[in-house]
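Once you've had a glance at the structure underneath, I'll fire off some questions.
A protein chain is absent from this complex, but the other protein chains hold their places.
By letter and in written order, the chains are A, B and C; residue numbering begins at 1 in each of them.
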């Protein structure tokens, strides 16, 4: 059933509970001979996700130092499964009560499903599980051609919406802002809003937008493993995500076809490519920029618990590297799949 | 890689090109001893999807008569794979030109990916592939407990939005309208709009909303096979779908946490259940109604081609049974998975 | 669970009951653009498996004409799933009694497992299921490099053992004998023995040996998808097979290491290649001939039932193309996998 494994050819299996000994990732299907350097390739992405980065994130402080247990030798991948673990060190388990179900969390449904649960910090259902995803994604990035870029950013938090995003955008441009919103003015408003939230025990959701550039045409499979649904699957599997759109989906649903579809039919060099497709037609990449929007509901811990606990008032900023990781895993998988149809 | 197979325990494999000999479905993992009647259980759902149902759909006329080739004996499933085929009879292949790429379709990207393509009617990338999904979904429904209902309806087509949907809604209530919009006033406006579209070669997208009622708590897996991402995967794999939301995702992204999260914490009977969760917490059903919204872009065939060809100006109405089928397949799969954790 | 699907990248899903409407195969993961001709590539292998070929096989007469329903267009594969069906025409269902369990067959255990069964001719558990495997194998052969040959032959039937098999052996060489034993003298004794069996209601098992030549080094994966266990899995999944050996396994178990292992260690051109390995080291092909032996128990229908019914006294001759098909499927799958580690 493999419910803790993501991917088809490149697979990521995650394990670990928030307050257990360690979080971990097993990456399999990773080709041999790829240069891998923990400090250069993996740890920086974990650092981007790490709690305690700024005043608008949780104060739980985890070093999140990764250790590679297998699959890499002499600085290169072996073709065998790569296991990476991150020890949990700063768990404060006594904050949690086994007989108390937090609202909006998985506490209650886990009990309904499994009978037995690790009530400490959400256990397996904690956002901390995304440590493993970021590890997986950082390996996946090593399989992408250099010209491919995967950059996520905060498009919206609460009612603050960034309209003015530069056409070119790097990870560093985004990370320059604690909110990961690359519109400085909106970023300032978001930071202010989140500081108020923290004081008042309120929380926020928002939208992460992710851009994939440099992709060749022909990635993705036409039926059940389309580029678009494999991405939706990837993104919606992340904790607080409640929606996914290829581009601005609500706008597309309202649009008139003749205005929306402005592509060229026929047989010329651009024939059949549709600008409105956001990079995906019939489930397959068309060589243009791919844009997804990922919708987050407000963080579930509110009120007095939010004030005293160690929680993010909004997980959107720290979720950016997680969404990127899921995109990178999905892309790398499709790149591997492309080798099968030569 | 199994890119034409959907599901983990209950699997649907689809095959067939739009103008090839037949469309088909293989359903595996279907338990033995389940009563199956083609005319009672399968054909009616195919009829709901069939082209030529009303003046607002395509005029391609396919009987879409299903034949069961295996897996059912003496009116009951055998526990072996069930293969069902539907012959293609009304294909008009000469409408299509091998050297012409339709804009917004998969014609061009298929060529990029596979080199060789069936240019007739979109081949495998045709919406006709959903015949196989409806077959699969009709079998999946047989595995759902009687108290579970899966009802989809048209929430919006173009700019016409139904706000007033009855709390109780059956498939028959929905099917009473050609547009499958169960708000009569909006339904009338939609029909009018689509008739105009047909004349003008314009097209529409929209939103299908799907309600799942009667589900017990505890369905779904906490990490990569959450109820929400398995549904998003299912829905986004359908042709023109560009977005999926658990409930109204854009509204959730804007909401303030303290207003959004109104669940009760603690240890009482309802503790931990969140009304704002739309039936899914931590990826697992919480026993409440599940609501998804599925966003469609406008149909891709517009202009002169739309006027002369046999195309739907809006596929949303006919997609309702397809979206229901994908939901039913996903649910049945999770119901089977639940047996593994006794 | 996919229990009716074989393979990882190239998958074969089989369906059909012996006396149901049809047997069928869905081949997925088959690359696009491969030339496919039903009469040239597929039907001949079905004919080699077909009942009623000679006086030493069953008298059930099935034309076993294959029809391609999908995945092939204009003489070439499309990259979409290929479905092929063979209608059942000569079923004599009244020979079977729903309340009678044949000894040594699956009748009784099927009932224990599934509750409901198709008692006619073994239903899904019939050897007729191998029609679908031969279809799959014939497609798999199209993916093998021209220099690869997969030839199976009868090494032993009952106590008649062929010791003198030519070093070079083609399918035609083997098929020249009704027993598929390419040692003419032993072949004659086998035919005589099987004719006596038929008269007396006795049956025989035996050994099929399969040779794979022309394989490059480097096929197979080192742990759970070794070349050797993927082949054992493939062969042991065939009805009456009770054992599989890489080469002569009982002899290897008895051998002294210093005599058995005569390979050259070091770093020269042949270093590390072991002649005793039968072509597989550490689960991976070493570039030499691969030899497997597949052990069959005697056919289960004996006594009066064997005399009156339509049964093979020994299925070994007709199983040769089935074992070859399973080998070809496994090889093609590993060839596809090799593309993933460039």
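Quick note on the criterion: contacts are C-beta pairs under 8 Å (C-beta built on N, C-alpha and C of every residue); 3 or more make two chains touch, one makes a residue touch a chain.
This is a predicted model, so every value here is computed, not measured.
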item	value
Hidden partner chain, touching residue among A:29, A:247 or A:298	A:29
Options C:33, C:52 or C:263, residue touching the unrepresented chain	C:263
On subunit A, residues whose C-beta touches the chain left out of the figure	1-5, 8-9, 11, 13-17, 20-24, 26, 28-29, 32-33, 67-71, 73-74, 76-83, 85, 113-118, 123-124
Residues of subunit C (touch criterion as defined above) contacting the omitted chain	1-6, 8-9, 14, 99-110, 112-114, 122, 124-125, 129, 156, 158-159, 197, 200-207, 217-226, 228-237, 239, 241-247, 249-250, 252-258, 260-267, 271-274, 276-278, 281-287, 293, 295-300, 302-303, 305-306, 313, 337-338, 340-341
Subunit B, residues in touch with the chain not shown (by the definition above)	1, 9, 29, 31-32, 79-80, 222-223, 336, 339-342
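Keep in mind that, in the parts below, only the chains that are shown with their structure count from here on.
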item	value
Relative to subunit C, chain with the most remote C-alpha centre	A
Length of the line joining the C-alpha centres of subunit A and subunit B, rounded to whole Å	26
Averaged-CA centre spacing for the pair subunit C and subunit A, given as whole angstrom	46
Where subunit A touches two or more other chains, by residue	1, 9, 222-223, 340-341
